[in-house]
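Structure, as structure tokens:
What follows is chain A.
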Amino acid sequence: MSELFANYLAVVAMVLFGIGFGNLLLQKNLIKKIIGLNIMDTAVYLFLASMGYISGRLAPIITDGDTDARKYVNPIPSGLVLTGIVVSVSVTALMLALTIRLYRRYRTLDIDEITLLARQEHNE
Partner candidate 1 sequence: MLGPWLIPVTILVPLVGALLLMIPAYRKNISVVRTTTGAFVAATGLLVVAVAMLGEAECEFLEILPDMPVFFRSDRTSVWFSVLTVAMWMCSTVFSFEYMKYEKREERYCVFSLLALTALMGVCFSGNLITTYLFYEIMTFASFPLVLHEQTKEAVSAGLTYLYYSLAGAFLGLVGIFFLYRYAAPRTVSGGLLAYAAGGFLRTDLTDSERSLLTVVIFLMLIGLGSKVGLYPLHGWLPKAHPVAPAPASALLSGNITKMGILFTVRILFFTVGPDFLRGSWAQYALLGLSLLTVFLGSMLAYREKVFKKRLAYSTVSQTSYVLTGLYLLAPVAAVGALLHVVFHSIIKNLLFLCAGAVIYKTGRTKVEQLKGIGLIMPVTMVCFTVGGLALVGIPPFAGFISKWYLAAGALDTDTGVLRFLVPVILIISALLTAGYLLTVSADAFFVPRKEGEAEEEKREEPAKGPEVSLKMLIPLVLLSAAALAFGLFPGVLTDFLNGIMDVVF
Partner candidate 2 sequence: MDFVRNFPLFSILLPMVSGPISSVMSGKKAKWLNYAVVAVSGLLSVATLVYVLNTGSTYNYSMGAFPAPFGNEIRVGVLEALTATFFCFVMLLSLIGGYRFTKVDIPEEKQNLYYIMMNLLLSSLLALIYTNDMFTGYVFIEINTIAACGLIMIRGWGRNLLAATKYMIMSLLGSGLVLISLSILYGITGHLLMEPMHEAIVEIMENKTYTEPLTVAVGLFCVGIAIKSALFPFHSWVPDAYGYSTCASSAILSSLVSKGYIFLLIKFFYRVIGTDIIHQIQVDDVLFVFGIAGMVFGSISAIQQTDVSRMIAFSSVAQIGYIYMGFGLNTEAGMIASVFHILAHATGKSLLFISLNSLSDGTWEYANYRKLRGAAYYHKFAGLGFAVGSLSMVGIPLLAGFTSKVYFAKAAFGVDSNPKMLIALVALAISTILNAMYFIGQTINIYTPLSVEHEPGSVKHSASARVAVVLFILINLVLGMGSDPVIRWIRTGLVHFGAIIKIR
Partner candidate 3 sequence: MSAYWLLVPLLLPIVGGAVLGIVKPHSRKVMEITVMTVTLLTSLCVAVLLWVRPSEEAFILQLAERLTVKFFLDGSSCVFAGLIALLWPIASMYAIEYMSSEEHQNTFFAYYTITYGVTLGIAFSANLMTMYMFYEMLTLVTIPLMMHGLKYKAVVATRKYVRYSIGGAAFAFIGFIAIAIYGETLDFRLGGVLTGASGNRTMLEIVYVMAVMGFGVKAAIFPFHGWLPTASVAPTPVTALLHAVAIVKAGAFAIIRITYYSFGVDFLHGTWAQYTVMGFAIFTMVYGATKAVKEQHCKRRLAYSTISNLSYILLAATLMTPAGMSAAFAHMLAHGVMKITLFYCIGAVNVKAHKYYVWEMDGMGKRMKLIFGVYSVAGLSLIGIPPMIGFVSKWDIGNAAVAEASPFAYAGLVALILAALLAAAYILEIVVRAWMPREAEKTTDTVSTGETSAQETSVQEFLPVGWRMRLPLVLMAIAIVVGGIFSVPILRFLADVAMGIR
């Protein structure tokens, strides 16, 4: 129990990841799926950031010429997070684009209905 509280950030991240994953997997509605996707990614960023952050240190931006590495937090996770955000933004954009196309075509966001309609379309 205690270690759960000790690194509560990781726990929260995992919970969030689970929520996001579940939504992305189970939601019928495409938009909600995308939201789930974003929750999932955010969870990962939280996780990474929590790992990189060391309490009482500064962000690794050298202002006063002090190059003592022990003053700063580990910069790599922040870099990863930034990269990850870029990726997830692009992916989200793509998903949204797809959703729009589908909506224009089938006038619904429900993935099952869309499947049904598409099959009918195919059979004609």
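Here is the rule we go by: contacts are C-beta pairs under 8 Å (C-beta built on N, C-alpha and C of every residue); 3 or more make two chains touch, one makes a residue touch a chain; residues count from 1.
As a selection rule, all candidates are chains of the complex that A comes from, given by their letters.
Please read all numbers here as calculations on a predicted model, not as lab measurements.
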Result, touching chain for chain A in the complex among 1, 2 or 3: 2
Candidate 2-touching residues of chain A, taken from the complex the two chains share: 17, 20-21, 24-25, 30, 33, 37, 40-41, 43-44, 47-48, 51, 76-77, 80, 83-84, 87, 90-91, 94-95, 98-99, 101-102, 105-106, 111, 114-115, 117-118, 121-122
